[in-house]
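A single protein chain has been omitted; all remaining protein chains appear in their positions.
Right after this comes chain A.
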Amino acid sequence: MTAIVDVDNLTKTYDGGLTALSGVSLRIEQGEIIALLGPNGAGKTTLISALCGITSPSSGRATVGGHDIVTGYRKARAMIGLVPQEVALEPFERVINTVNFSRGLFGRRRDDALTEKILRQLSLWDKRRARIRELSGGMKRRVLIAKALVHEPRVLFLDEPTAGVDVELRRDMWRVVEGLRADGVTIILTTHYIEEAEAIADRIAVIDKGRILLVEEKTALMTRLGRKTLRIDLREPVEAVPASLADYDLELAPDGRSLSYHYDTRGDGTGITRLLQALAAAGLGLRDIQTTQSSLEEIFVGMIREGAA
């Protein structure tokens, strides 16, 4: 496998002094679907904007299909399709014209058969003569996708593709994505929903505060994200975890009133039943129990700690 997108130490500092990307390096293989997962303001959109030519990187370099995004911008950009996060379309234009315009802008001759195929795939064919302002929000998003696909890109960026999108469009979109994947198109999508990354990506890159925290195969990451914590509040405080419970790797709160137990929801057994029995056998009275799932933020913090360790 060759890297179709190769980002090397890319940095972006805006004029105001905000550093949106600090030393991002990432290799994306041809034909894979990679999700950039991270909270709002993590630098996902800036990374995409830099690769597509919308913002100029401050330092570092990147190539798309082996073409440098600055010195070889024509060949690099010709390979890229971008579906932006914000819906930006000229309200008075007709669907078919704006789609054909996009193809022309990328230096390609008009191809009516291809345009029809894409519009049909996105259920836009019946609306092709409609003006953009007559369309619903979901329809406008479909137009954006059509515009990004009509010049036949080899690399497709989807920036928060499902934010505010109904189920039907989501389904249509994933169908299109599957078709593109079958054609060998590389897809990079940003999201802050773990479920979305889980549903379609091969690999997941976690990005926060302008840094890539990790890039992992989806399955490996999902195991880590599946961890939960069980907190047990005790009736009476204890000074230490009883020896009979040593196997469970429990954490005792400083005030001695609660115990925390970490477990994996995807494992064969969580061990909760045995733990509760062992607690009873040790003679500990329980006042309350609660489970918490690590939020994305907590996972990020955990990852930074792990990275530092």
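In the analysis below, a contact is a pair of C-beta atoms (placed from the backbone, for glycine too) under 8 Å apart; a residue touches a chain by one contact, two chains touch by 3 or more; residues count from 1.
In this text, contacts and distances are computed from a predicted model.
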Among "Neutral metalloproteinase", "Tryptophan synthase alpha chain", "Transport permease protein" or "NH(3)-dependent NAD(+) synthetase", find the name that the UniProt record gives to the complex chain excluded from display.
"Transport permease protein"
Can you say which of A:F101, A:Y193 or A:Y248 touches the chain missing from this structure?
A:F101
Hidden partner chain, touching residue among A:A3, A:L89 or A:L114
A:L89
Residues in chain A touching the chain absent from view
14-15, 52-56, 73-78, 80, 82, 84, 86, 88-92, 97, 101-109, 147
